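With one protein chain held back, the other chains of the complex are shown just where they sit.
Now for chain A:
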């Protein structure tokens, strides 16, 4: 896919003058207007507002003061660390669990297509709904999870109200929520691997483990790369699940960058929170671009 796109891109560079003649100018206008109004204007407006003291009623240009204030935010570091913890654990979890499920669901099992749909269901449910449901399930004293653990003689932890555990509990729920999509992409990757390889490997006496590591994993690399990229970006800019489950709490212990920014917005610090969003955008770009580049490198 990427290969195909690149080829057309290089063709375009060579034939730049003639491409315009494919369509008349007016043909581009609708898309251009939508793109300009919906994407270009807000993006540049947010760059501008991040440099202002903005109360919605009026704004005053203050240079980089918002960024200075944003980086002095007491819980920025905590939020940044949590953002990375959340992004990387959910991404790793989705790939690992998704791969196991994908292998299971591409094998010759009973009710395969039903099971494939079931694993995808959480993706279709509203994140806020999932958050509220799991907040109830993870309630430390009467919640279903800890009550069940109690029957097994285990004293369940304070999933969402322990400052050291809260962010991991939310990450766990995010893995459950997003693993369906990861599995789906990985299944598509697995079924595109020609069965000849497996037949040949079996003839050579490879066991299941060797087949998995030597054939399945390397040949599903594009799918894995897609899953890592999508889930990492999703994880780094995550907000809704954290907000629905802990609101960054207890205290500030499960704050992520996006919830720090949202709380500034709630407090009416509009310029400051815009500066935070510009920062978040840059952080995601800086983290995600090299990873995407690395993962796609061997493809081309």
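Convention: contacts are C-beta pairs under 8 Å (C-beta built on N, C-alpha and C of every residue); 3 or more make two chains touch, one makes a residue touch a chain; residues count from 1.
The rule is short, and it goes like this: contacts and distances are computed from a predicted model.
Hidden from the displayed complex is a chain whose UniProt protein name, among "Extracellular solute-binding protein", "Oxidoreductase", "tRNA 2-thiouridine synthesizing protein D" or "Probable peptidoglycan glycosyltransferase FtsW", is "Extracellular solute-binding protein". Although one chain is not drawn, the whole complex shows that of A:31, A:56 or A:293 it is A:56 that touches it. Only one residue from A:32, A:194, A:251 or A:290 touches the chain missing from this view: A:251. Although one chain is not displayed, chain A still touches it through residues 53, 55-58, 69, 74, 139-142, 158, 160-161, 163, 247-253, 263, 265-269, 272.
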